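Every protein chain of the complex appears in place save one, which is left out.
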Amino acid sequence: MLDVAYLIPALPLAGFVVLVCLGRRAGDPGAGWVATSAIGLAFLSSFIAYVQLLGKDGEARAVVKPIFTWIRAGGFEVEAGLLVDQLSLTMALFVTGVGTLIHLYSIGYMKGDERFPRFFVYLNLFAFSMLVLVLGDSFLLTFLGWEGVGACSYLLVSFWFERNSAASAGKKAFVVNRVGDFGFMLAMFLVFATFGTLDYQGVLSRVDVLTATTATAIALLLFVGACGKSAQLPLFVWLPDAMEGPTPVSALIHAATMVTAGVYLMARVSPILALSEEALTVIAVVGALTAFFAATVACAQNDIKRVLAYSTVSQLGYMFLAVGSGAYVAAVFHMVTHAFFKALLFLGAGSVIHGLHDQQDMKHMGALRRLMPVTAVTFIIGWLAIAGVPPFAGFWSKDDILLAAYDKSPLLWGVGVVTALLTAYYMSRQVFLVFYGGERWRKAPTAGAHAGGGGAAHDAKHADDAGTGGHGAHGDAPHEGPWVMTLPLVVLASLAALGGLLNLPFGESARLEHWLEPVFGEALRHVEASSAHKQALAAAAGGAALVGIAIAYGIFIRGRRTTAFEPPVLQRAWGIDALYSALIEKPGHALSTFAARVVDARVIDGAVNGVASLVRAGGGQLRKVQTGYVRNYALGVAFGATVLLGLVVMRAGA
Amino acid sequence: MGVGSDFPILSTIVAVPVLAAVVVALLPRSRPDLIRNVGLAASLAVGVLTVVLAIDFEAGVPGYQFVSEHRWIEDFGISWILGVDGISLFLVVLSGVLFPIALYGPKVHKDLKSYVAWMLVLEAGCIGSFLSLDLFLFFLFFEITLVPMYFIIGGWGYENRVYASVKFFLYTLFGSAFMLVGMLALVYLSAKGRAPVTFDIRELADRGAVAGNTARWIFLAFVAAFAVKVPLFPVHTWLPDAHTEAPTAGSVILAGVLLKLGTYGIVRFGLTLFPQAAVDLAPLLLTLAVIGIIYGALVATVQKDLKRLVAYSSVAHLGFIVLGTFAFTNQGLSGSVLQMVNHGLSTGALFLLVGMIYERRHTRQIAELNGLQKSMPLLAAVFTVVMLSSIGLPGLNGFVGEFLILIGTFVTHRWWAVVATVGVILAALYLLWAYQRVFHGTPTGDNVGLPDMTRREKTVMAPLVVLIVFLGVYPKPVLDRIDPSVDRLIDHVESRTDYRQPPVAADLGRNVRAAERGIAAQRAAREAEGHQDAGEDHGGAGEGGGEGEHGRVDE
Amino acid sequence: MIPAVLAQVGGTRAAPLQLPEVEYSAMAPALILIGGALILLVWVSVVRRRPPWLWAAFSLVTGAAAMGASLWLWFDVRDDGPRRAVADALVVDGFSVFFFVLVSATVILAALLGEGYLRREGFGGPEFYVLMLLSASGAMFMAAANDLIVVFLGLEILSIALYVLAGFHGRRLESREAAMKYFVLGAFSSALFLYGVALVYGATGSTNLVSIAQYLAGNVALENGVLLAGMALLLVGLGFKVAVVPFHTWTPDVYQGAPSPVTGFMASASKVAGFAALLRVFFSTFSTLRLDWQPVVWGLAVVTLLVGSVLAVVQTDIKRMLAYSSINHAGYVLIGLQAGTANGISGALFYLLAYTFMVLGSFAVITVVGRRGDAHHSLDTYRGLAARRPTLAFAFTVFLLAQAGVPFTTGFLAKFYVVSAAVEEGSYALALIGMLAAVVAAFFYLRVTVLMYMTPASAEEVTEGAPPAQPRLRLPATTGVAVAVAVAFTLAFGLLPSPMIRFARQATLLM
Partner (left out) sequence: MTLDGGWYLTLAAVLFTIGAVGLLVRRNVLVMFMCVELMLNAVNLTFVTFARMLDDIGGQALVFFVLVVAAAEVVVGLGIIVSIFRRRGGTTADDLHLLKG
């Protein structure tokens, strides 16, 4: 039974291996098709597994498929195996599904890049790692995937390594994630010290042995890991910079899949979280603050991808708000819908950038809806979904979260609603700036010269590489991409529009909740509220979205303005990067320099060389005694004899 | 491919390189090809023998295997005793693998004959140290490695090679001075009464004649020698100089094998001979190890010379190994032993790669390099893999050891483990930053248009990359051989001291697994077909583990 | 011998004169050497114009004969026990015979060395060999002495010949200066030694070592001060001979100034003989006073180890450097003595055995590298030697590393042996100081290898005085044999030391 589950991670791995072996021979677009079919088949396998799982009882839907013993030392043993249950399969389905679409899209987007095959090598490796992350049956296997996706993220963000900004961004992503991993690792140590195993089943079935303190510690340490991977305060700083990577990467890794790993992890350990109200509160508060914070920053960004990046941070904040409120299903639901619409938005943005020859500054866009109709329509669907306009997917998932948040604390709910308003505003701003208004791209400076926000801009070189050919430098009319790029847009747009169907809050149609419930069990909190109450809250959320859109409409369409409320402090993301630089980077560098130049070179090695010099100097002094005069030598002998005689006489006298 | 039980494989492994060195020394200088081939053939032969050894090694046996014992200097109670157990096995294999690579890989620009001869002597010395079960014999091998390495650094190194080689020699000799005195003190104190003088560590460990303060002092004397070799903070400053100035092969062997003599020595002699003292002084060594981890990483961050950076990264990595050793848990110790091998592979590979860059650019200064990935994508890719292994990325070898060390330390010395984990962050920082500066960006000046890896370079790197991946994905065959010996060592420590390994590290974990297996078995009843092969696997593992564990509990 | 005779005469006034039986066979090795020397002297006066190699060949034969006689004695003593000769003035026990063997080996090697040297420097006569053989016989008498006055006689036979040998290369001012310094200081120390003999005689009533020991064992010495002062002066005199700090001051100058083969011979034979007497007198005769001399020897060992190694570090002349290194070696032998156990003594013996070959080998190389005029001993001369004469450089490296105490050489085992004896007796601090001094010492040995292997020869041309291009070094066959023998000994017994260890051990036990 369910042996097909093995294929889910195996296929992308096989794709990776094949592409590595083929190297450059795989070619363009051959490598892309290999990779795409690998992950496409993985999606198919996931779907088959899903069907097979449906054939079982709710309780029996958690199946461990062992693979081999990975590590064993003394009492520590890690069996590598796949944990196929409702949660992991849900993740696998949307990871492979969205992944397939983005792979497909990449074939068009990356066309002509000199490292085209390598890109798909990385993508397949990423897909494999992500699937290991979600399907792993123990903390350590999840960690394997967790670090694997981090490494792939590093490789893909710095894919265009010729640009220093891309290289730095990749490094930053990895290092900041490592800070989070620090928490994850400590959590694993604590889990092992407590349970003697790292298996999910071994741990989660015995959480009752945990004391409250240990539970809080484990939960918070894991949350630190999640903060790193899912770009929550205070570790969010890498995600905006990660937009230096090719846009499909942003869509796949930094919107749809990898960044949601933190949420997945929290959902996975829900039985532990359930033991610690403090941890839940911390998670909820951090989530809410991140959501609000990132939304404010998103309002002031000019780079089309950075807006989406901060939006992603903000939406992830929502998911953590849900987790903190005990609404795991809502978190997963939002994760899925967010994967649909945010991937869509990124791919749309990529399409725009592609069409404008790597122009990313929204101030130099406008009126593109006529020239890029497919992109425009799908992007608008994405916009409506993320803004929370009924009946698009985002509305339903966000509504679930806000409901749970209200149950946790009205204050959190308030923050959530304000964030929803901001979300609607900044997304509307983006849509209006890009697709409406005047054709500002006609008089735009050379692409990349005007770096928006953090300075994300492709260099001119890539403009040549990634150009679809047939047209020269800028000045050409923006154009739609090939079908491999538009098809994913259309599919994702339909999902973004209809994704809400997964978990409609009406009666028996809450399929996702029903499906996932056995995973969370008692950890899952059900909101006990009247339906009138629920409807009022939903109306408030929907209203906030509409207000946000209306404000943006007033400013950018009615007011025909291209700038609104964009204070520098928000453009610089509240100066957090600068703060880290001042508080950590510079003192750290100073400390390291001190350690290397003073402690190591002067103190320690100085002592070592000092001993050598001392011996030398001692020898230099001593040799002066050796004057060359024979009577001095005789004096030496006589002196020695006298001392010896003195000693023995003293001894004899004593 | 088994060998006869009476074939003295260990003595052969030690003797072959020595004989080959003599042969090379007798060959005419005018036949460089012949010299190279003889050297390579000998080291490959040793490599094959070590692999045969690993295959013939019985995984479940904790004690020494293939023991060959001959009387040597009877008047001193010294014998030629070679033996291998799980702790030394893979270090021997590592040496067997790294030496042919180091001999074949980097080009030698002058006096090939002496170079090959010294390398072969070095190989014999290193392997001999790992195999010796006689304290005196170990010391001989331990010391003799200095000579070839000294000549290799001094003869084929870079600008500052003389300073570096002399520093290396004297520093190590300084540590050994303490060890020699400590060793003699131990031997003679153990021979009080009617017991004959012996240097056989098995016998010495059994007698356990020294205790209390005496044991602590002697232990410290041993540690002084090993700490220099490891090198442990603050006696590490010879390492950056030696590494930087050594020729590529020298750095590879130095990092890959020679440093392990220190960590191996601590495990084999420190823990075996002075269990109580080791337990007593563990906090000191743990602290030094942790300082080394953080300090090495910090200092590595600001290095301007690529080789020096890798050298300081070794200080940090070796800190982990010492940390795991003094955790006194099965995981920590197994992790340490495994990490010795891992570090040898990944740092050896890093030095080879840096050497390849140097061959092309004639500089190691990070500031003078940029954008190398542009013209050398393959080299960059290999570098990335090795770097990620060094960072400790799961799925590559570095992680398994590091993780075992940390988790093993955590259960006994929580806060040390926590601080050491910070080192994991820093490792990423300095290596990625260096990678960015060297490989990323747009190449300028001399960095444009460099040739990518040659066939020879690929041949050299291929086995290392394969091992890096293999040990990351499937370390079990290695751990299965390490584990029983580590178990025995911890047993030994526990039987001589009040120290008890936390149950979670010893067997609680396995009990949990067993319980789970029970559940799994019930499920398997329902899903008979899918579970069959996995069940077999579990059963085998349970037996192997059970024997080793429960012997101790009864004591 | 005669004092004993006279004592007998004094004791039994009326009895007929009883001459003690002189057992020639017991003293065969020394007598062979003396005989050889005399034959050479006669030969050269009677027959003129003989090819110079003949003198060397004859000395070699003499040395070999002495060696053969020594070995015969060894088995004889081992089977039948020690023999006293000449009315107890000499004792031929394992200990003595060990030194006979060692000194014979020294003679053989030095003769091999001398041949090439004399030929190169243009000395045709047999004087070198005559003096060397006589000197060596003195060394043997010192080793076999059972009477303090015989020690003195042996010492003087050894030294007087060496004074002349040191100034042998008359054309070199350094050589003459060395002779003068050695002579003045040697005479001074002899006087001190002799005064010590007198005081011991006064305190114990005898100069016979066995009698002294018996007296000390039987009586609590009344005039302890006189006895101890005598003992101290004996230590000074012998310490001078073996170059113990602070009685070492002559060593660097004489080693540097004397002709290189003479230095080699002096460094081995003279030190070996001095230690033979020192070990016997202190270990066996003054064993009851161990608590008195042990701390003194401890202190001397420490300063000897440290001063020797530290001063060698700053030298620029290879012979001078090795002179300090030999001082350092004396410190290790003292470690063995300080232990005051049989193990310590056999350790010291083994050390001397290993040392003899290392140091003679080293000076063989130095003789060759010194080139015509015996003047090229600056360390700079060794630049790039490995490239020019790889085998010679390798041999020198073996000697240097062996002296540094690198494993698989006799040098390591020697250090190991004495240090283990010290540790066995609980002298941890001394053992540690010894090993740390070895670290310092390793530095200057390494310096030479650095010059030979890691420094290009071209840099040398900058220094003034040296000829622009290094002429090819001529390695005479005889010197080559000496070097080969020394290397073989150092490495072979470094690997399989048991025979030599047993030799040293039995020599001690048969004392």
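Lettered A, B and C in written order, each chain numbered from 1.
One rule holds for everything that comes next: contacts are C-beta pairs under 8 Å (C-beta built on N, C-alpha and C of every residue); 3 or more make two chains touch, one makes a residue touch a chain.
Given the structure is predicted, the values throughout are model-derived calculations rather than measurements.
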| item | value |
| --- | --- |
| Chains on display which the left-out chain touches in the complete complex | A, C |
| Identified contact with the non-displayed chain, of C:106, C:135 or C:207 | C:207 |
| From C:72, C:195, C:394 or C:428, residue that would touch the chain that is not displayed | C:195 |
| Touching residue (missing chain; options C:187, C:387 or C:473) | C:187 |
| Positions on subunit C where the hidden chain makes contact | 2-4, 6-7, 9-10, 149, 152-153, 156, 160, 163-164, 167, 170, 173-174, 176-181, 183-184, 187-188, 190-192, 194-195, 197-199, 201-202, 205-207, 252-253, 256-257, 314-315, 320 |
| Residues of subunit A in contact with the chain not shown | 623, 626-631, 634-635, 638 |
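Here is the rule we go by: only the chains that are shown with their structure count from here on.
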| item | value |
| --- | --- |
| Selected interface, B-C versus A-B, where C-beta contact pairs are more numerous | A-B |
| Most central chain, judged by mean C-alpha position against the global CA mean | B |
| Chain separated most widely from subunit A, comparing mean CA positions | C |
| Rounded Å distance, subunit A centre to subunit C centre (Cα mean) | 78 |
| Geometric centre distance via CA averages, subunit B-subunit A, whole Å | 35 |
| Separation of mean Cα positions, subunit C and subunit B [Å, integer] | 45 |
| Complex contacts: residues of subunit A adjacent to subunit C | 612, 615-616, 618-620, 622-623, 625-626, 628, 630, 632-634, 636-637, 639-641, 643-645, 647-649, 651-653 |
| In the complex with subunit C, residue positions of subunit B that touch it | 72-76, 114, 139-141, 143-144, 146-147, 150-151, 154-155, 161-162, 165-166, 169-170, 173-174, 176-178, 180-181, 184-185, 187-188 |
| Subunit B-facing residues of subunit A, complex | 1-3, 64-66, 68-77, 79, 115, 118, 140, 143-144, 146-148, 151, 154-155, 158, 161-164, 166-168, 170-171, 174-175, 178-179, 181-182, 185-186, 188-190, 192-197, 199, 201-202, 588-589, 591-593, 595-597, 599-600, 604-605, 608 |
